[in-house]
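The structure's right below; bear with me while I get my questions together.
Left out: one protein chain. Kept in place: all the others.
Here is chain A:
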Amino acid sequence: MTDFRFLHCSDLHLGKRFGNFPEEPRAALAEARADLPRRLAEAARANGAQHILVAGDVFDTETPSDRVLRQALTAMGADPSLDWWIIPGNHDSLAAEPLWQSVAEHAPANVHLLVRPEPVEIAPGVSLLPAPAPRRFPGVDLTVWMDGCATPEGHLRIGLAHGGVLDFGSDDGVSETIAPDRAARARLDYLALGDWHGLWQLNERTRYSGSPEHDRFKHEGRGACLAVTLAGPGALPVVEEIPVGRFDWRQPVLRITPETQADLEALLPPDRLAWKDTLVRLTMTGWIRLPDRLALMEDIERLKPEFCHFAVVEDQLQTDYSPDDLDEIARSGALRMAADELQQAANDASLAQRDRAIAEAALNRLYGFVKRGAA
(Lines give C-alpha, C1' and ligand atoms only; values in the text may rest on other atoms or scores of the structure.)
Protein backbone atom coordinates (compact mmCIF):
# COMPACT_ATOMS: atom_id res chain seq x y z
CA MET A 1 0.00 0.00 0.00
CA THR A 2 1.26 3.43 -0.86
CA ASP A 3 1.41 6.10 1.75
CA PHE A 4 -1.87 7.74 2.50
CA ARG A 5 -1.45 11.46 3.12
CA PHE A 6 -4.14 13.78 4.32
CA LEU A 7 -4.60 17.15 5.97
CA HIS A 8 -6.01 17.24 9.50
CA CYS A 9 -7.66 20.47 10.56
CA SER A 10 -10.50 21.62 12.76
CA ASP A 11 -12.23 24.57 14.31
CA LEU A 12 -12.37 26.86 11.32
CA HIS A 13 -15.21 28.73 13.02
CA LEU A 14 -16.22 30.37 9.80
CA GLY A 15 -18.49 33.32 10.39
CA LYS A 16 -16.89 34.35 13.66
CA ARG A 17 -17.28 38.11 13.91
CA PHE A 18 -14.88 39.15 16.71
CA GLY A 19 -17.28 41.61 18.17
CA ASN A 20 -14.98 42.32 21.10
CA PHE A 21 -12.38 43.91 18.83
CA PRO A 22 -12.41 47.39 17.37
CA GLU A 23 -13.79 47.85 13.91
CA GLU A 24 -10.58 47.67 11.92
CA PRO A 25 -9.04 44.50 13.35
CA ARG A 26 -12.46 42.95 13.50
CA ALA A 27 -12.90 43.22 9.77
CA ALA A 28 -9.39 41.95 9.11
CA LEU A 29 -9.82 38.97 11.40
CA ALA A 30 -13.16 38.05 9.85
CA GLU A 31 -11.70 38.35 6.38
CA ALA A 32 -8.74 36.12 7.24
CA ARG A 33 -11.10 33.53 8.67
CA ALA A 34 -13.27 33.53 5.58
CA ASP A 35 -10.16 32.87 3.53
CA LEU A 36 -9.28 29.70 5.46
CA PRO A 37 -10.79 27.12 3.03
CA ARG A 38 -8.73 28.55 0.22
CA ARG A 39 -5.54 28.49 2.29
CA LEU A 40 -6.21 24.97 3.56
CA ALA A 41 -6.75 23.78 0.01
CA GLU A 42 -3.54 25.43 -0.95
CA ALA A 43 -1.74 23.77 1.96
CA ALA A 44 -3.17 20.39 0.91
CA ARG A 45 -1.96 20.79 -2.60
CA ALA A 46 1.40 22.02 -1.44
CA ASN A 47 1.81 19.00 0.81
CA GLY A 48 0.50 16.36 -1.57
CA ALA A 49 -2.67 15.64 0.35
CA GLN A 50 -5.84 14.82 -1.53
CA HIS A 51 -8.06 14.63 1.48
CA ILE A 52 -8.82 17.27 4.05
CA LEU A 53 -10.34 15.95 7.26
CA VAL A 54 -12.15 18.63 9.25
CA ALA A 55 -12.70 17.57 12.87
CA GLY A 56 -15.74 19.71 13.62
CA ASP A 57 -16.70 23.33 14.05
CA VAL A 58 -16.37 24.36 10.46
CA PHE A 59 -18.85 27.04 11.32
CA ASP A 60 -18.83 29.22 14.38
CA THR A 61 -22.55 28.97 14.96
CA GLU A 62 -25.46 26.75 14.13
CA THR A 63 -26.95 29.44 11.96
CA PRO A 64 -24.24 31.00 9.85
CA SER A 65 -25.33 33.49 7.28
CA ASP A 66 -25.90 32.28 3.75
CA ARG A 67 -22.99 34.42 2.69
CA VAL A 68 -20.58 32.63 5.02
CA LEU A 69 -21.94 29.20 4.18
CA ARG A 70 -22.07 29.62 0.45
CA GLN A 71 -18.67 31.26 0.14
CA ALA A 72 -17.11 28.50 2.24
CA LEU A 73 -18.64 25.77 0.10
CA THR A 74 -17.60 27.54 -3.03
CA ALA A 75 -14.03 27.80 -1.79
CA MET A 76 -14.00 24.11 -0.86
CA GLY A 77 -15.38 23.13 -4.23
CA ALA A 78 -12.93 25.26 -6.14
CA ASP A 79 -10.51 22.35 -6.45
CA PRO A 80 -12.53 19.19 -7.21
CA SER A 81 -9.41 17.06 -6.86
CA LEU A 82 -9.53 17.62 -3.12
CA ASP A 83 -12.00 15.83 -0.93
CA TRP A 84 -13.29 17.54 2.20
CA TRP A 85 -14.55 15.23 4.94
CA ILE A 86 -16.50 17.17 7.50
CA ILE A 87 -18.16 16.27 10.78
CA PRO A 88 -20.36 18.64 12.83
CA GLY A 89 -18.79 19.86 16.07
CA ASN A 90 -20.34 21.32 19.17
CA HIS A 91 -20.66 24.77 17.58
CA ASP A 92 -22.39 23.44 14.48
CA SER A 93 -23.91 20.21 15.74
CA LEU A 94 -26.45 18.12 13.88
CA ALA A 95 -29.13 19.84 15.90
CA ALA A 96 -28.56 22.71 13.48
CA GLU A 97 -30.74 21.03 10.91
CA PRO A 98 -31.21 24.05 8.66
CA LEU A 99 -27.46 24.47 8.46
CA TRP A 100 -26.79 20.94 7.38
CA GLN A 101 -29.80 20.88 5.12
CA SER A 102 -28.38 23.90 3.40
CA VAL A 103 -24.92 22.34 3.24
CA ALA A 104 -26.38 19.16 1.78
CA GLU A 105 -28.28 21.23 -0.74
CA HIS A 106 -25.38 23.40 -1.86
CA ALA A 107 -22.27 21.33 -1.18
CA PRO A 108 -20.16 20.50 -4.21
CA ALA A 109 -19.43 16.87 -4.90
CA ASN A 110 -16.04 16.90 -3.23
CA VAL A 111 -17.43 18.06 0.09
CA HIS A 112 -18.63 15.11 2.16
CA LEU A 113 -20.73 15.69 5.21
CA LEU A 114 -20.54 12.84 7.70
CA VAL A 115 -23.65 12.82 9.86
CA ARG A 116 -23.76 9.20 11.04
CA PRO A 117 -21.29 7.27 13.17
CA GLU A 118 -20.48 4.62 10.61
CA PRO A 119 -17.31 3.86 8.68
CA VAL A 120 -16.79 5.47 5.31
CA GLU A 121 -14.22 4.35 2.80
CA ILE A 122 -12.77 7.64 1.75
CA ALA A 123 -10.11 6.10 -0.42
CA PRO A 124 -9.31 2.56 -1.42
CA GLY A 125 -8.20 0.75 1.71
CA VAL A 126 -8.90 3.73 3.97
CA SER A 127 -11.84 3.66 6.39
CA LEU A 128 -12.79 6.84 8.10
CA LEU A 129 -14.70 6.46 11.38
CA PRO A 130 -16.53 9.75 12.01
CA ALA A 131 -18.12 10.81 15.29
CA PRO A 132 -20.46 13.67 14.39
CA ALA A 133 -21.82 15.70 17.30
CA PRO A 134 -25.60 15.21 17.41
CA ARG A 135 -26.06 18.26 19.60
CA ARG A 136 -24.04 20.91 21.37
CA PHE A 137 -23.62 18.88 24.56
CA PRO A 138 -23.95 15.22 23.60
CA GLY A 139 -23.34 13.99 27.16
CA VAL A 140 -21.49 10.85 25.99
CA ASP A 141 -18.19 9.94 24.44
CA LEU A 142 -19.11 9.85 20.79
CA THR A 143 -16.10 7.73 19.87
CA VAL A 144 -17.09 4.68 21.92
CA TRP A 145 -18.70 3.03 18.96
CA MET A 146 -15.34 2.96 17.14
CA ASP A 147 -14.06 0.21 19.45
CA GLY A 148 -16.53 -2.28 18.05
CA CYS A 149 -16.59 -1.05 14.52
CA ALA A 150 -15.36 -3.60 11.99
CA THR A 151 -13.60 -2.47 8.86
CA PRO A 152 -12.26 -4.57 6.02
CA GLU A 153 -9.06 -6.38 6.74
CA GLY A 154 -6.03 -4.37 5.75
CA HIS A 155 -7.84 -1.04 5.76
CA LEU A 156 -6.39 1.98 7.43
CA ARG A 157 -8.64 3.06 10.30
CA ILE A 158 -8.79 6.81 10.84
CA GLY A 159 -10.97 8.30 13.55
CA LEU A 160 -12.45 11.78 13.21
CA ALA A 161 -14.03 13.35 16.29
CA HIS A 162 -14.70 16.58 18.11
CA GLY A 163 -14.52 17.02 21.87
CA GLY A 164 -12.34 17.33 24.92
CA VAL A 165 -10.15 14.73 26.54
CA LEU A 166 -9.36 16.55 29.73
CA ASP A 167 -11.85 14.69 31.93
CA PHE A 168 -10.58 11.13 32.16
CA GLY A 169 -12.87 10.16 34.98
CA SER A 170 -15.16 7.58 33.39
CA ASP A 171 -14.78 4.35 31.46
CA ASP A 172 -18.45 3.44 31.33
CA GLY A 173 -19.20 5.53 28.29
CA VAL A 174 -21.22 8.07 30.26
CA SER A 175 -18.50 10.68 30.18
CA GLU A 176 -18.74 13.32 27.50
CA THR A 177 -15.00 13.48 27.05
CA ILE A 178 -13.17 11.29 24.60
CA ALA A 179 -11.19 8.49 26.15
CA PRO A 180 -7.52 9.40 25.70
CA ASP A 181 -6.68 5.86 24.70
CA ARG A 182 -9.44 5.68 22.13
CA ALA A 183 -6.97 5.22 19.28
CA ALA A 184 -5.55 2.12 20.93
CA ARG A 185 -8.92 0.74 21.99
CA ALA A 186 -10.44 1.20 18.56
CA ARG A 187 -7.29 0.07 16.73
CA LEU A 188 -7.10 3.39 14.96
CA ASP A 189 -4.05 4.27 12.96
CA TYR A 190 -4.76 7.92 13.64
CA LEU A 191 -7.38 9.81 15.58
CA ALA A 192 -7.91 13.34 14.29
CA LEU A 193 -9.47 15.51 16.96
CA GLY A 194 -10.95 18.96 17.04
CA ASP A 195 -12.28 21.36 19.71
CA TRP A 196 -8.99 22.46 21.29
CA HIS A 197 -7.84 25.55 19.43
CA GLY A 198 -4.16 24.96 20.01
CA LEU A 199 -1.95 22.31 18.53
CA TRP A 200 -1.65 19.37 20.92
CA GLN A 201 -0.31 15.85 20.62
CA LEU A 202 -2.20 13.59 23.02
CA ASN A 203 -0.24 10.48 22.06
CA GLU A 204 1.57 9.16 19.02
CA ARG A 205 -1.69 8.40 17.19
CA THR A 206 -3.92 11.15 18.57
CA ARG A 207 -3.63 14.86 17.93
CA TYR A 208 -5.51 18.08 18.01
CA SER A 209 -4.68 20.19 14.99
CA GLY A 210 -5.86 23.41 16.63
CA SER A 211 -7.60 26.19 14.80
CA PRO A 212 -5.85 27.14 11.54
CA GLU A 213 -6.52 30.78 12.36
CA HIS A 214 -6.27 31.59 16.02
CA ASP A 215 -9.00 33.65 17.56
CA ARG A 216 -7.74 34.53 21.01
CA PHE A 217 -4.56 35.27 22.92
CA LYS A 218 -4.89 32.01 24.81
CA HIS A 219 -3.18 30.27 21.90
CA GLU A 220 -0.20 32.32 20.86
CA GLY A 221 1.41 32.40 17.46
CA ARG A 222 -0.11 31.57 14.12
CA GLY A 223 -2.66 28.84 13.46
CA ALA A 224 -1.71 25.69 11.60
CA CYS A 225 -2.99 22.38 10.27
CA LEU A 226 -1.37 18.97 10.23
CA ALA A 227 -0.19 16.98 7.23
CA VAL A 228 -0.47 13.34 8.27
CA THR A 229 1.08 10.43 6.41
CA LEU A 230 0.10 6.83 7.11
CA ALA A 231 2.38 4.24 5.57
CA GLY A 232 -0.01 1.36 6.26
CA PRO A 233 -2.17 -0.24 8.94
CA GLY A 234 -0.33 -0.22 12.26
CA ALA A 235 2.41 2.10 11.12
CA LEU A 236 2.96 5.18 13.24
CA PRO A 237 1.68 8.34 11.60
CA VAL A 238 4.16 10.89 10.36
CA VAL A 239 2.83 14.33 11.20
CA GLU A 240 3.99 17.68 9.94
CA GLU A 241 2.75 21.04 11.17
CA ILE A 242 1.76 23.32 8.30
CA PRO A 243 1.32 27.02 9.21
CA VAL A 244 -1.72 28.48 7.53
CA GLY A 245 -2.80 31.24 9.91
CA ARG A 246 -2.37 34.84 8.81
CA PHE A 247 -2.43 36.53 12.18
CA ASP A 248 0.16 36.19 14.88
CA TRP A 249 -1.30 36.41 18.39
CA ARG A 250 1.07 37.43 21.15
CA GLN A 251 0.70 38.25 24.81
CA PRO A 252 4.12 39.24 26.09
CA VAL A 253 4.73 40.14 29.70
CA LEU A 254 6.87 43.16 30.39
CA ARG A 255 8.37 42.89 33.85
CA ILE A 256 9.58 46.20 35.13
CA THR A 257 11.50 47.34 38.16
CA PRO A 258 12.40 50.91 38.99
CA GLU A 259 16.04 50.03 38.43
CA THR A 260 15.69 48.40 35.01
CA GLN A 261 14.98 50.03 31.72
CA ALA A 262 11.79 48.66 30.21
CA ASP A 263 12.83 47.18 26.84
CA LEU A 264 9.51 47.02 25.11
CA GLU A 265 10.69 46.39 21.59
CA ALA A 266 12.66 43.32 22.63
CA LEU A 267 9.32 41.64 23.32
CA LEU A 268 7.92 42.40 19.89
CA PRO A 269 8.49 40.50 16.64
CA PRO A 270 11.78 41.60 15.10
CA ASP A 271 10.26 41.78 11.65
CA ARG A 272 8.53 45.11 11.73
CA LEU A 273 6.71 44.38 8.49
CA ALA A 274 4.90 41.53 10.23
CA TRP A 275 3.49 43.85 12.87
CA LYS A 276 0.44 44.71 10.79
CA ASP A 277 -0.64 41.06 11.06
CA THR A 278 0.20 40.81 14.75
CA LEU A 279 -2.15 41.17 17.66
CA VAL A 280 -0.54 42.01 20.98
CA ARG A 281 -1.84 42.00 24.50
CA LEU A 282 0.97 43.42 26.55
CA THR A 283 0.82 42.74 30.25
CA MET A 284 2.99 44.98 32.36
CA THR A 285 3.91 43.93 35.86
CA GLY A 286 6.11 45.20 38.63
CA TRP A 287 7.03 48.73 39.64
CA ILE A 288 7.90 51.68 37.51
CA ARG A 289 8.95 55.20 38.27
CA LEU A 290 6.48 57.90 37.44
CA PRO A 291 8.44 59.60 34.64
CA ASP A 292 9.32 56.22 33.19
CA ARG A 293 5.67 55.25 33.16
CA LEU A 294 4.81 58.40 31.30
CA ALA A 295 7.58 57.73 28.82
CA LEU A 296 6.65 54.07 28.43
CA MET A 297 3.01 54.86 27.76
CA GLU A 298 4.10 57.40 25.18
CA ASP A 299 6.25 54.73 23.52
CA ILE A 300 3.36 52.32 23.48
CA GLU A 301 1.04 54.91 21.99
CA ARG A 302 3.65 55.55 19.36
CA LEU A 303 3.94 51.86 18.45
CA LYS A 304 0.29 50.89 18.63
CA PRO A 305 -0.81 51.97 15.18
CA GLU A 306 1.72 49.69 13.55
CA PHE A 307 -0.05 46.61 14.86
CA CYS A 308 -3.27 44.99 13.84
CA HIS A 309 -4.28 45.31 17.48
CA PHE A 310 -2.38 46.33 20.57
CA ALA A 311 -3.91 46.08 24.04
CA VAL A 312 -2.20 46.93 27.28
CA VAL A 313 -2.94 45.36 30.64
CA GLU A 314 -1.40 47.63 33.21
CA ASP A 315 -3.33 46.85 36.34
CA GLN A 316 -0.44 44.78 37.61
CA LEU A 317 2.03 47.61 37.11
CA GLN A 318 2.39 49.88 40.07
CA THR A 319 4.02 53.25 40.14
CA ASP A 320 7.02 53.76 42.35
CA TYR A 321 6.93 57.37 43.43
CA SER A 322 10.18 58.91 44.50
CA PRO A 323 10.39 62.20 46.35
CA ASP A 324 11.88 63.67 43.19
CA ASP A 325 8.78 62.68 41.24
CA LEU A 326 6.57 64.45 43.67
CA ASP A 327 9.00 67.39 43.70
CA GLU A 328 8.48 67.63 39.99
CA ILE A 329 4.82 68.18 40.67
CA ALA A 330 5.54 70.69 43.41
CA ARG A 331 8.07 71.02 46.16
CA SER A 332 5.46 72.29 48.55
CA GLY A 333 2.09 73.86 48.74
CA ALA A 334 -1.34 72.74 47.67
CA LEU A 335 -0.24 70.77 44.63
CA ARG A 336 2.23 68.89 46.75
CA MET A 337 -0.40 68.30 49.41
CA ALA A 338 -2.73 66.89 46.79
CA ALA A 339 0.06 64.72 45.41
CA ASP A 340 0.95 63.49 48.87
CA GLU A 341 -2.67 62.64 49.61
CA LEU A 342 -3.02 60.68 46.38
CA GLN A 343 0.23 58.84 46.93
CA GLN A 344 -0.80 57.95 50.44
CA ALA A 345 -4.14 56.62 49.18
CA ALA A 346 -2.41 54.66 46.42
CA ASN A 347 -0.25 52.94 49.00
CA ASP A 348 -2.97 52.47 51.60
CA ALA A 349 -3.47 48.74 51.89
CA SER A 350 -6.67 49.25 53.84
CA LEU A 351 -8.39 50.74 50.79
CA ALA A 352 -10.12 48.71 48.12
CA GLN A 353 -7.87 47.83 45.20
CA ARG A 354 -9.93 49.94 42.84
CA ASP A 355 -9.74 52.98 45.09
CA ARG A 356 -5.99 52.58 45.26
CA ALA A 357 -5.78 52.23 41.52
CA ILE A 358 -7.88 55.38 41.08
CA ALA A 359 -5.65 57.30 43.46
CA GLU A 360 -2.56 56.08 41.64
CA ALA A 361 -3.99 56.99 38.27
CA ALA A 362 -5.04 60.39 39.59
CA LEU A 363 -1.50 61.01 40.78
CA ASN A 364 -0.13 59.93 37.42
CA ARG A 365 -2.58 62.26 35.77
CA LEU A 366 -1.52 65.13 38.01
CA TYR A 367 2.07 64.45 37.07
CA GLY A 368 1.08 64.45 33.42
CA PHE A 369 -0.80 67.73 33.75
CA VAL A 370 2.17 69.35 35.44
CA LYS A 371 4.59 68.03 32.87
CA ARG A 372 2.40 69.03 29.98
CA GLY A 373 1.95 72.46 31.49
CA ALA A 374 5.71 72.79 31.83
CA ALA A 375 6.39 71.62 28.31
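One rule holds in what follows: a residue touches a chain if its C-beta (ideal position, glycine included) is under 8 Å from a C-beta of that chain, and two chains touch if they have at least 3 such contacts; residues count from 1.
Methods note: contacts and distances are computed from a predicted model.
Novice: When you check the chain that is not on display against UniProt, which of "ABC-2 type transport system permease protein", "Pimeloyl-CoA dehydrogenase large subunit", "DNA repair exonuclease SbcCD ATPase subunit" or "Nitrite reductase (NADH) small subunit" does it turn out to be?
Specialist: Listed in its UniProt record, the absent chain's protein name reads "DNA repair exonuclease SbcCD ATPase subunit".
Novice: I'm checking contacts with the chain that's been left out. Which of A:E31, A:E240 or A:E341 qualifies?
Specialist: A:E341
Novice: Would you mind spotting which of A:E31, A:E204 or A:D327 touches the chain that isn't drawn?
Specialist: A:D327
Novice: Give the residue, chosen from A:A32, A:L317 or A:A359, that touches the chain omitted from the document.
Specialist: Answering carefully, the residue with contact to the hidden chain is A:A359.
Novice: In the whole complex, what residues of chain A lie against the chain that is missing from view?
Specialist: Per the touch rule, chain A residues meeting the hidden chain are 15-22, 60-66, 68, 95-99, 102, 327, 330-335, 337-338, 341-342, 357-359, 361-363, 365-366, 369-370, 373.
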